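Below you'll find the structure, written out as structure tokens, and then a few comments.
With one protein chain removed, the remaining protein chains of the complex are shown where they sit.
Order as written gives the chain letters A and B; numbering starts at 1 within each chain.
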Amino acid sequence: MIAGAWLCLWAPLAGTVLILLGGSRIPRRVDGWIGTLSVFVAFAGALWSFFGLHANASHESHYSTAWTWLAAGKLTVPFQIVVDPLSTFMMLVVSGVGGLIVLYSIGYMDGDDEERRYFAYISFFVFSMLLLVEGGNMLLLLVGWGLVGLSSYLLIGFWHERPSAVAAAKKAFIMNAFGDATFALALFVLIAHSNSLEFATSFATASHLSQSTVDLVALGLLGGAAAKSAQIPLHTWLPDAMEGPTPVSALIHAATMVTAGVYLIARTHPIFEDAPTIALVAAGLGAITLLAAGMIALVQTDIKRVIAYSTMSQIGYMFMAVGVGAFSNGMFHLMTHAFFKALLFMTAGLVIHAIADEQDIRKLRGVGAVMPWTKWAFLVGAAALVGIPAFSGFFSKDPILAADLHDHWYGVVFWACGLVGTFLTGLYTFRLYFIVFPGEPSPFVREHHHRHHGKEGPWTMLVPVAVLTVLAAVAGWIQFQPFWEPITHWLSPIIPTEPAAEATNWDDAITSLIAPVIGICGIVVAWMIYGAKQRLAVPSIPWLQNLLEHKFYFDEAYDLAFYKPAVATANLFRRDFEEPVVLTTGPDLGEGTLELGAATRKMQTGLVRTYVFFLGAGMAVLAIVFLLVR
Amino acid sequence: MLGPGVAWYLGIAAFLFATGAFGVLVRRNPLIVLLSLEIMLNGGNLALIAFSRHAANGAGQIFALGVMAVAAAEVCVGLGLVVALHRRRLALDVDELSELRG
Partner (left out) sequence: MLAISAGGVIVWIVWVAAGFACLASGLAVVSFRNPFYSALALIGNLASLAVLYLLLSAEFVAAAQVLVYAGAVMVMFLFVTAYVGPRQEPPWASGPSWQTLAAVLAAGAIFVEIVVVIGLKAGGRLETSPSVGSVFGSPGWIGRLFLTDHLLSFEITSIVLLVAAVGGVILGSHTRRSTAARADAAGEAG
């Protein structure tokens, strides 16, 4: 079981190293398979550790240390992994979905000049994410945290000749770095009060801190989680991150990295339980994000950006869940979301790949006629996303709302937000579907669509989509609150649901009745507006349209608040300090040295007698000095 | 010890050294310069021998023998230089031989 976890961790890294060391000696196709196989081996390791832990009677946490990584004064941080229900759960999701996506990448990135670099990066990303979820102490978690941020930067800016991609990568990295900084500050507070960062010790330390201190720690962790998971106010990087290749969007910005924030809050839940205000803030952020993202998605014209905002919105749900204490509900939604969101991205990728890399939905119309199989796969994913009964989203989203219902007074507010969010989800998702898939293909589509040997895509792309379609359809049946809850039971030793978040049967029933109805209302409205007959026109509210198209002016606000002052300061320093002082000091020093040298050169007369004279004179003077000083 | 004290020998040694230094500084013919150098070395030798006698320590005499050997070696190389200069028809004048200047 422990060996399986280590295998899971090191296999993707081995893949990366192999690809990097092989360089151009390994054919590009083979590199793709190396990457895929390394992640599948990781999945096998995850299965091994999962079943090993399952067979183990007490499902407690098992730690395994490889070596002492850091020993500084009192603080020791070993390189240790933890094998417990939560980590094995995450390992399975990450390596499973990751393996499918890397397989998909073989087909998607075929023909790209720098395929090898891509597969090296993506294997490295899987390794970093596994380090994050398997890290046995806070510091190792932070290491994995930082490394996934790095991989994200490398992969978003993969097509580095595009200035927009480079800018997006920088934006993502900087915002994530802000989150990393708050995370690190929280760790500093913990280190100041204890000399180990293992989970149990950290939680015990936090419980002894004063309320304001533990609030600070929780706030730092929340800052990191919000940045990584693209919650308001640190969300503006996620839509821009769609500049990366579609499999990257599927893996990093849908299934795994952005869910790291949720994982963090779940893992460090004792600290959040000690700081209920911050937990409430987390839930509130989630609620605000899910509404705002849902609204913005209504006006997006890029197929990937719609799905990106949908991701933001769904993670808002997860934050709401872990904020109020329904941890296993949040994790379950994380799992189903990984399935159907990756599916949506991958079907979008199939469309993009087949139709000349076009992503603007105004040009992509009637795609369903030429790509029917993709249409059905997308439909399954959309249904799961909206929460139509029997599809996976239904089983995972509604319990989150139900858990909110009786949680103090604000629970009802969250519940209502969640329901509004469900309406919006139905609306924007099926807006996308009705615009892109049904009807007659547009001239653009007819002209640029090409089949791949008679099929809609290479088998490396079709097989993962098929697998995920099945999972998105039926994976939800694994847990049907309150009837059977194996996932909650599995995770309960590590992340027990808080009492306030226990949903009664009544809560479950009401929510599970109302939420799908509201979702279907959203679908119907979308059909009326965007469907074939266009019974309803889009209401034209110019100020609202502007607000949504500018994404609530967050980008403009940050530009004004941070970017412009920074640029002004940098220019000030360059003009008033760097140029007059630093850049002239160097040449001045050089010239001064040269002048000194020229003056000293005159002493080299070339005449032996002068040299000897100086020798003798010097000796005489020295002798006088010694005689006097004596 | 019979005869003058060690100090008198040291006085002669000092005079020899100063004379040799003067010769090195003033003369232009490299051969004379080398000879003046020999005077200086001999002055040093005399001082060493005198102190060796004064301290009844043999190290001074050993040192003086070493100095003699080194002086011989130096003269060998120096004269080789003079011969080489003469072969190339260069002026045997230390003031003329000043190419190594800054």
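For this structure, a couple of remarks:
Here, a residue touches a chain if its C-beta (ideal position, glycine included) is under 8 Å from a C-beta of that chain, and two chains touch if they have at least 3 such contacts.
This is a predicted model, so every value here is computed, not measured.
In the full complex, subunit A contacts the hidden chain through residues 609, 613, 616-617, 619-620, 623-624, 627, 630.
Hidden from this view is one chain, which touches subunit B at 1-23, 25-29, 31-32, 34-36, 38-39, 42, 45-46, 49-50, 52-54, 56, 58-59, 61-66, 68-77, 79-84, 86-88, 92-93.
Basically, only the chains that are shown with their structure count from here on.
With each centre defined as the average position of its C-alpha atoms, the distance from subunit A to subunit B rounds to 84 Å. Within the complex, the subunit B residues that touch subunit A are 21, 24-26, 28, 33, 94-95, 97-102. Considering their complex, residues 600-609, 612-613, 616 of subunit A touch subunit B.
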